[in-house]
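Note that this complex is displayed minus one protein chain, with the remaining chains in position.
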């Protein structure tokens, strides 16, 4: 039940061509240290699933800039001009979903269901007519669940069994991805013994977690970014 | 934003014929005090949605025994012989779902979706052939979302805005019902000021809660039941 | 200047007790125009209810941002939650109002603010669900683009974010309401005439009973 492991072994589980969900809405929740190791090990042809592309030079943008990523499934990459350019020149395939729909597709996989029925964007250009069905007297869209081989994200605190808590807005997609991916690798700066996290405050129960890696989190990615606060 | 109100007014919002989700798996989470007031006010023709029927003489069983309930949507009523008898003699309509499917139907309504695709019980007697579709090369069942006019449940702690936390297994269906019902009435023995509950530990955010009622919780329903512990 | 006029006017739309979402960009700046005692619950789609003003270096927490990436403060009685719950809140219409920007908005209340084909397509973000599911959509935008073309149209030309979703539009020139009869001119900016506003607007404007200045 002890899932604590070293980062090299955890990331070495990932083969070329893997589908990987990456936690984080912007920086909070992004597993910068796990990403760094993935960059070092150099797995290629990856499909990444993340809310955004981080910003140029940090997080998954580094994997994309390094040519390790074949496809990005995301919701908004407006804060990363470099990745927008790579998309526009055709070197990166990008697939967009509305933010809550991406979250719900992942959560639906996490619940062991195959898809859900929605009306979001039903008559917009994001909907392919073949996904629309007539059901109970109205038109609805079938949105398929989105599974992945791996999920990588950051947790503010974890015990060695893999019970997790997230800090503030670092929660975002992480608990959903934990449920949806086959193998779930978590980095945390605060690794504690089982029993240290009150069972009522656990955000992600250990059953959804495969590997826990203790990290340092002293790098600049984990610190404040300039210009994003009031002077 | 202050949702604190008196129990009489909160329960008086419920008309005859309402659909009401009731929290609780067994006793924990069951809003015994709100139910008592519903018994006193006497609304009839109710459809109740609850994991179980509590046990004879307590909780929603009292509403059923009192003839206020037309229909029960549930998953298992094996611990309540009285309600099983009322079902068998035709005086109570009962509709059963697998437990996780009932939870997921409620959660799907809570997410603002219309239904989800599942294979649970696909080829069993609980599945009507009309709900099966061929989709992506396999058969799946469309399970519709389950909405309700009201949700009533117990929270271990609440602030006056309606941020809630649950204790131990009293969580069960409560956070799902909070999302799925139009009007959500919560009883709590611990009503605190906004800011008293750390934002990371909130189980149900205030946006999903309509009314908060402070209760005494000194009655025997809130205490241990005999014979359920090791002697 | 025109931005400030829009924000000052928009601040009056926010009343005590509301739960609102402020879109990335100009709408987010609205926080700074609200009276300090305005008792609102601001939702940010990355998982916050109870967002406050931008944080300072001293108060900023690297794990606490709004959907635009700025470090924020929170008010007492707030909560954090995951993205599925955040959008459940949106799709279940628990927000009283969403304040959004626009590339184009038309007299039927159609809104285009997510994509300019061939020029700007960074993704959808939360806009589509907010626009489609929030009870009241308040649009804040300049009345005309930098080439002097009206953003307030008879009919949107860009891909829509959502159909017939807009309630009210506040620009640097006017306040307009989408009604079942069409787009009603309610207020004009101080110093302008009704004729000037009509002239600058592609949409058909219905003159309200009383057109006030703001």
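A, B and C are the chain letters, set down in written order, and residue numbers restart from 1 in every chain.
The definition used in the following text is that a residue touches a chain if its C-beta (ideal position, glycine included) is under 8 Å from a C-beta of that chain, and two chains touch if they have at least 3 such contacts.
Given the structure is predicted, the values throughout are model-derived calculations rather than measurements.
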| item | value |
| --- | --- |
| Shown chains touched by the chain that is not drawn here | A, B |
| Among B:104, B:187 or B:200, the residue in touch with the chain that has been omitted | B:104 |
| Hidden-chain contact residue, picked from the options B:31, B:59, B:112 or B:175 | B:175 |
| Hidden partner chain, residues of chain B it touches | 25-29, 51, 74-79, 84, 96-104, 106-107, 119-121, 123-126, 156, 166-176, 222-225, 228-231 |
| Interface with the unshown chain - residue positions in chain A | 1, 110-113, 159, 161, 163, 179, 193-195, 197, 199-200, 202, 205-208 |
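Going forward, only the chains that are shown with their structure count from here on.
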| item | value |
| --- | --- |
| Other chains in touch with both chain B and chain C | A |
| Most distant chain from chain B by Cα centroid | C |
| Closest chain to the centre of mass proxy, which here is the mean CA position | A |
| Inter-centroid spacing, chain C versus chain B (mean Cα positions, whole Å) | 36 |
| Inter-centroid spacing, chain C versus chain A (mean Cα positions, whole Å) | 29 |
| Residues of chain A engaged with two or more neighbouring chains | 104, 107, 119, 166-168 |
| Per-residue overlap in chain C, given as positions that touch at least 2 other chains | 48, 80-81, 84, 87-88, 90-91, 133 |
